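So that we are looking at the same thing, I have put the structure below in structure tokens.
We show some of the complex, not the whole, and keep each chain where it was.
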Amino acid sequence: MSNVKLAVIFYTMSGTNYQMAKWAEEGAKEAGAEVKVLKAEELAPQSVIEANEAWKATVEKTKDVPVATSADLEWADAIIFSIPTRFGNMPSQMKQFLDTQGGLWASGKTINKVVSGMTSAQNPHGGQEATLLSLYTSMMHWGAIIVSPGYTDEVLFGAGGNPYGTSVTVDQDGNMVEDVEGAVKHQAKRTVTVADWVIKGIQ
Amino acid sequence: MSNVKLAVIFYTMSGTNYQMAKWAEEGAKEAGAEVKVLKAEELAPQSVIEANEAWKATVEKTKDVPVATSADLEWADAIIFSIPTRFGNMPSQMKQFLDTQGGLWASGKTINKVVSGMTSAQNPHGGQEATLLSLYTSMMHWGAIIVSPGYTDEVLFGAGGNPYGTSVTVDQDGNMVEDVEGAVKHQAKRTVTVADWVIKGIQ
């Protein structure tokens, strides 16, 4: 593999999507990619976070993760987004990150990024498909090449068989219901593999 | 309740969506509605059906169910569609039924129909959200009023919490994985309740 650069950009309150991002990092590194794990900047006031024990703990746990920037997108050949669903759509924090990339977009630098997405929800059908499809709609505006997992590996069936991207259900105690580690790693490998083809092709 | 007329229109190979249609019928009748259960016309050749034991049995079981027509849509105040997913979208059989309603649509007779949808898939995330959202997109062209279940009742959480409509996973033996009977009945009642408001409002 050529030196594929992957940005895994997540937003999380409970830590789920951070865990998924780290699994994606592992999978992509195993495939030989260079990986940056990055977080979307928080929009919530500190006081709101402080009032929620789980959220506060997650913020503490991810405090050394760099905030994603336009430069990271420019650097990346491939991008994996990992986001919880908020009413069947990405959280405002990730949307704000995308919305502020108008300059990068206008300069054509989002073109041909290889993109894939992952998500989580509190209900099995709580937006796990809709959130990913909405993400890909935005990515089409960017001229990205969209590589969802489809049914490209047996491991995906055990994770719920979401062809748009790995998705997990989170129970009321904040635990993941399905075992999605293998699916995430497969998705990450698939993403960087296609990115490798694109890099070599563009050269 | 005024005399709400509900058409429950399904397509099925395995019988799942017929079962869901019958539960919807029960729920709507309990709420006082007049109900027609109808099937979308088959497009597959008889020889293909004959070669598939389960499909053949379903066709036999539903042979006395009338095929849905434009007249049924005109008659109905509310419509519940029950369809399996085919690659994240409704089956061609149901699409064909919709596509052939151009005359009804052009005459304005699809306007203000109260519409809701149900679906099934082989994987938990195998298009159960996407199929319903796609159905509603078409219904917006019809000028329909869209009433999905959202999270309007506790029973919906047990059925997987799909806010776009009741959805069920069907295992390899053709059995439903989740217990969705209560969710279907709730959805049917909600649909005819809103239809009742619309009927009274229009008068």
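Letters A and B mark the chains as written, and numbering starts fresh at 1 in each.
In the analysis below, a residue touches a chain if its C-beta (ideal position, glycine included) is under 8 Å from a C-beta of that chain, and two chains touch if they have at least 3 such contacts.
Here the structure is a predicted model, which means the values were calculated and not measured.
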{"item": "Full count of same-sequence chains in the assembly - 2 placed in this view", "value": "4"}
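Operating definition for what follows: only the chains that are shown with their structure count from here on.
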{"item": "Chain A-chain B separation of Cα centroids, rounded to whole Å", "value": "34"}
{"item": "Complex contact set, residues of chain B against chain A", "value": "88, 122-130, 133, 157, 160-164, 167"}
